[in-house]
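Note that this complex is displayed minus one protein chain, with the remaining chains in position.
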Amino acid sequence: MTLHILRKNPLSFISLIIILFLVFLAVFASWLAPYPDAYQGTPHVEDKYQPPSLTHLFGTEYLGRDVFSLVIFGTRLSLTAGLMIVALSVVIGWPLGVIAGYSGGKIDDLIMRTTDMFLAFPSLVLALVIAFVLGPSLINSMIAISVTWWPWYTRLARADAASLKERTFVEASKAIGLSDRSIMVRHILPNTMAPIIVQSTMDLGTAILAEAGLSFLGLGAQPPTPEWGLMISAGRAVAFSAWWYATFPGVFIFLTAMAFNLFGDGLREALDPRLRRIRGE
Amino acid sequence: MVDLKRYIVKRFLQTLIIVLGISFITFFLSRVAPSDPAALWVGIHARAEQIQRARVELGLDQPLYVQYFIYMGDLLQGSWGTSYRTRQPVLKDLMFYMPASMELAVIGQIIASVVGLPLGVIAASKKNTKIDHASRILAIAGVSLPVFWIGLLLQIIFSRTLGIFPIEGRLDTTIQMTMPIQRITGFFLFDSLVTGNFVAFFDALRHIILPAIALSSYSMGLSLRMTRSSMIEILREKYLKTARAFGLPENTIRFKYALKNAIVPTLMVMGISFSWSLTGAFLVEVIFNWPGLGTYVWRAILAVDYPVIVGVSIIASLIIVIINLILDLVQAWIDPRVRL
Partner (left out) sequence: MLVNGKAITKLQGVVILVVIVAAIGGVYFVARPSAPPESTSTTEMTSAVANPTKIFTTAEDYDFVTDIDPAYSFSGEIVAMANVYEGLLVYTGGNPEVKPSLATSYDATPDGLTWTFKLREGVKFHDGTPFNATAVKYSFDRIRELGAGAVYIWDPVKELKIIDTYTVQYTLSYAAPLQRIVSSVYGAWIYSPNINKTGDIKDLHDWFNAGHDAGTGPYMFETLERGVQLTLTYFGDYWEGWGGPHAADRIAKVVFKIVEDPAVRVQMIESGSVQHAAAIPAQERKRIQNETGIRVSWENTYFSHYAFLNTQSPNLKDKLVRQAISYAFPYQDYIITGEGSYIQPRGAIPTGMWGHIDDLYQYQLNLTKAKELLTQAGHPNGGFKLIYYYISGVEATGSAGQLWKAELAKLGIELDVRGMTWPSLWELMKQGPDKYNYDIVAFAWWPTFITPYDFMFNMWHTEKTPLWNAAYYYNPQYDQLIDEAYKLEGPQPDQALKLYKQAQQVLIDDAATVFLDDLRLAFVMRSNVQGFQYHAAIGYDTFVFWEMWLES
């Protein structure tokens, strides 16, 4: 049903193809990469900074590793990172929002004030401090970003849950004698899923960007991990002599983020334009 | 009027609680990092006794909650502490770096709105045509562009190859020395214009364009997308059908009625992206060597400079909260149906 609507929208269809292609790259990276040992960081110092050629499609970098292989391995890292960030944010934010919206009163107030506090926080500063405190690494940067992202999902879920609360089927469930907890888990949670899914699909692109940004700054993935943001950061320093090192990972970040954003956008248009209002974006 | 006052008071109280909470979180969070600012304060090859003495001097030997109370006490009296790294009062540093960030955020926002708003309107009214698709791609491209990558591209193309715009900084060094801009607000564009220093004005303009463009891509994408979807919503609304039924020209409908209501969510987006631009802009600041709040807090994080980290968080969140308050008030003012 949804697929049918998507097919009507050629942009979303193309973006879906790109996404599937990226997933394919990520899953089969070890087979697809022409130089699989690039992932281990094995140096070939004789081959430093070779320009793009037939043997090295995207050239080589400072340790002599093949940039094309590195970019392919990077796909796996970035997709996983994006997924984990969104998943973590959803797992924290969604239930909180449902509890807040359904319970109302003091619990709602408490949760929403906490959410407001996190939202008022300059998110980049918070993410940087957390990443610094935990120590620079890919996983820690994912945690840091999730800590700044969950409030959005809480807000989204709360608004939906609050309106669902008034519906008759909830009253009916209560009349039967279902506990609040059961109602939340069995009815509210599933019914608030749609906007959450739409939002998380759209957020995947931004999550990948955010993670690349932190790695670019040095607080995410550490060398010699083939992370796109990290490669751009290393590539910037030699941008005028080894332009390929910063350019190709950048193209991939851009395409990946665009594909996810386009797809999510199409999904949103297809499912329900009114969802946007609730988020208060 | 009494009720409006009460509302504002309520909002300010909420602001206070939020800022208090944020100060609490950053204060304790930054101290969780394993590091010894006393050691960094005395100098990298200092001796153990010196480090110990510095620890006492900086008040770091006290229990955490005592340190927090001392800090908040000082804050209320107007002292934001001294940066461990720059040895300057944090407030002085903040007032130095903030105008730079503000100016960049404002110009970036202007560029984003000038491009995004009209395009959004056009796209909405020509929904599902080629123009619409193109604008959607543009909006999403704006939001998907890694800022640190586009900055580099802009520098390579416009500074290095074409030589049109300077590659870094706010002002040319020679101009800084021969005809410096008198510092009134700290906004170079404003200050130079107001004091009649036109040479410096144009130089400042040349310097701010590239970083502002890099910064604007994200905001532009958001504004475009938001304006378009709001306009689509509103163009569907029944009351417009009534206006059309009455025979009002399409343009009047579009701009007088529809846009006015589409402005509201667009303003919200502008507010959010402006707040983001203040501290999130620092990827742009690093690339273009723009001396703003982002660079300042970044260096502070690396040096575990507690007073600065907490100070910047407090002020940034204050700004965000105040912007939200203003936006809510403006939104209520424009749209008579909104209840505060």
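As written, the chains take the letters A and B, and residue 1 is the first residue of each chain.
We adopt the following convention: contacts are C-beta pairs under 8 Å (C-beta built on N, C-alpha and C of every residue); 3 or more make two chains touch, one makes a residue touch a chain.
The structure displayed is predicted, hence computed values, not measured ones.
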{"item": "Option from B:A33, B:I122 or B:I209 whose C-beta touches the chain left out", "value": "B:A33"}
{"item": "Given B:K127, B:R160 or B:R236, the one touching the chain that is not displayed", "value": "B:R160"}
{"item": "Interface with the undisplayed chain - residues on subunit A", "value": "41-43, 45, 48-49, 62-63, 132, 135-136, 218, 222-224, 236-242"}
{"item": "Residues of subunit B (touch criterion as defined above) contacting the omitted chain", "value": "1, 3-4, 7-8, 33-37, 39-40, 42-50, 53, 85-88, 91-93, 95-97, 152, 155, 159-160, 167-169, 173, 177, 182-183, 185-186, 286-289, 291, 295-296, 299, 302-304, 322, 325-326, 329-330, 332-333, 335-336, 338-340"}
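Definition applied: only the chains that are shown with their structure count from here on.
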{"item": "Distance from the mean Cα position of subunit B to that of subunit A, given in whole angstrom", "value": "23"}
{"item": "Subunit B-facing residues of subunit A, complex", "value": "11, 113-114, 116-117, 120-126, 128-130, 132-133, 205-206, 209, 212-213, 216-217, 229, 232-233, 236, 239-240, 243, 246, 250, 253-254, 257-258, 261-262, 265, 273, 276-277, 280-281"}
{"item": "Subunit A contact footprint on subunit B (complex, rising order)", "value": "14, 17-19, 21-22, 25-26, 29-30, 32-33, 133, 136-137, 140-141, 143-149, 152, 156, 160, 225-226, 229, 232-233, 265, 268-269, 272, 275-276, 278-280, 282-283, 287, 294, 297-298, 301-302, 304, 309, 312-313, 316-317, 320-321, 324"}
